[in-house]
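Shown next, in structure tokens, is the structure this report addresses.
The complex appears here without one of its protein chains, the remainder shown in place.
Here the chain labels run A and B in written order, and each chain numbers its own residues starting at 1.
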């Protein structure tokens, strides 16, 4: 730094503390709300200090959910979210690793064509092809299933490009040494490429897990059976109901539970997360 | 142990560029042959064709008694040492050495025995449990050598293995490679652009230029009788001086009359220009000293020949009492003249 005046530093800290406070505020409010008793919200304004009903609220949501609002127990929805997020994450990672391996380490007819097909997925988010994609999944009998929740989402141009980019930086000689050492393509992939990619895989894992966990529109489209509701989409059913029938303490308990897993992932794997985010560039 | 035989080997790339334009060469069993040439001469491509890392566009390649043109690198029974070592960064030194053996289905105790033996030979036993990233350049170089050794292959292929080392280490490793090869008597093909490395290591040298062989021979044969102007200037440092015959003839008092037909350029090594007159027939050139370079045991004199401004280098032992700007006389024996033709680039008179 060229110069850091004490006054400037003070102002800077003030700005940051204000920024952090604003960023944290909604979550603080949610946590506080989730600890209140049912009567608290009838009085007009929300208290700003935690109440004493945390345990019962969370337990009620975990075990029973908001059945009147058509939302199953949060425990069940959290489990569904976890399965879906992990299936999407592992699916994306494995098929992207394989595709990138094929594109970088083989020369074959229509290579560029396949590359473009993968590239095109960048331009076709679910949001722009809702109805026909729903139809395909319905025709394949994949509505209300984990396969339906995850498989259509595991194509990934981003991950494929990232691995491709990374593979290109691996020295040529490593492949040559491995071939002289008698390693065929699959052996090379397993013994050399995968271990070398481990940091990239971990970084992408963080990003993909968050992506998978936070899916909203897709589960909304293809699940009608509450047994397959995920927590993020299930929330919406509760809020619509909560507007008429203020059960905000319970809804906010569910909000906290829905947000916690991906937030923890970021907090504990911040370095990998930053690497994953800045290297995938979206 | 095996001989390597190259017959009319050619490499043409997809774009039509020809990197190797027909190479015939036979490397005898146990021989150490060095491929040397400037960058882009095709020496690395040629080595990689032998290794099986580049396809052979035309010609025939034998290792041992097998034609190996279409065999995978792993099936050719060769081992290779790469310029940047190409050690597997995520494996320990032990696993780096063992990987090729594991892939070939060796028994665990045999792997252990071979790795330990190679490690002992190269004095890298203490590094076996470490990852390559924890090693110095010289140590990595040894591990790369070790990976080739454990395989006990029919031939070693070296692709500029010393060029990433500093000067001192390079000399040391050069000696070790030579000793190791003498001891193991494994047929070796070694690529370098460094003529000194080539001269000191090879039983025979193959000088390559533009995808073709310029000359094959022992280091001394090549130094003493370079077959072309290219070889003459590439091998030896400082490079051989090339002086037009006409210039010398004026000063040659008949000595040059018996040079072979077609000679128009005469090569003289910097060591062959003497300040003292030798006994026997010789010619004398006058020159003006432009720059004096003292390099310890020897000195380099950069001069311009009187009446032609031709820049010329002289190497002498010790430090002669000369000063820049001075006019000096040099004596050259008749035997030290290398006759060339500038059009064909060839040595005249065979």
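As a working rule, a contact is a pair of C-beta atoms (placed from the backbone, for glycine too) under 8 Å apart; a residue touches a chain by one contact, two chains touch by 3 or more.
Everything below uses one rule, namely that contacts and distances are computed from a predicted model.
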item: Chain not displayed: protein name in its UniProt record ("Aspartate carbamoyltransferase", "sn-glycerol-3-phosphate transport system permease protein UgpA", "Outer membrane lipoprotein-sorting protein" or "Beta-ketoacyl-[acyl-carrier-protein] synthase family protein"); value: "sn-glycerol-3-phosphate transport system permease protein UgpA"
item: Listed residues A:210, A:250 or A:272, member touching the removed chain; value: A:210
item: Contact footprint on chain A, counting only the chain that is left out; value: 1-4, 8-9, 12-13, 15-16, 19-20, 23-27, 29-30, 33, 41, 44-46, 48, 94-96, 98-99, 101-108, 111-112, 114-115, 117-125, 127-137, 140, 151-152, 154-156, 160-162, 165, 168, 172, 175-176, 179, 184-185, 188, 210, 213-214, 216-217, 220-221, 232-233, 235-236, 239, 246, 248, 251-252, 255, 258-259, 262-263, 265-267, 270, 273-274, 277-278, 281-282
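Rule of thumb we're sticking to: only the chains that are shown with their structure count from here on.
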item: Residues on chain B engaged by chain A in the complex (per definition of touch); value: 48, 51-53, 72-74, 78-80, 82-91, 99-100, 103-104, 147
item: Chain A residues within the chain B interface of the complex; value: 171, 173-174, 176-183, 187, 191-192, 195-196, 198
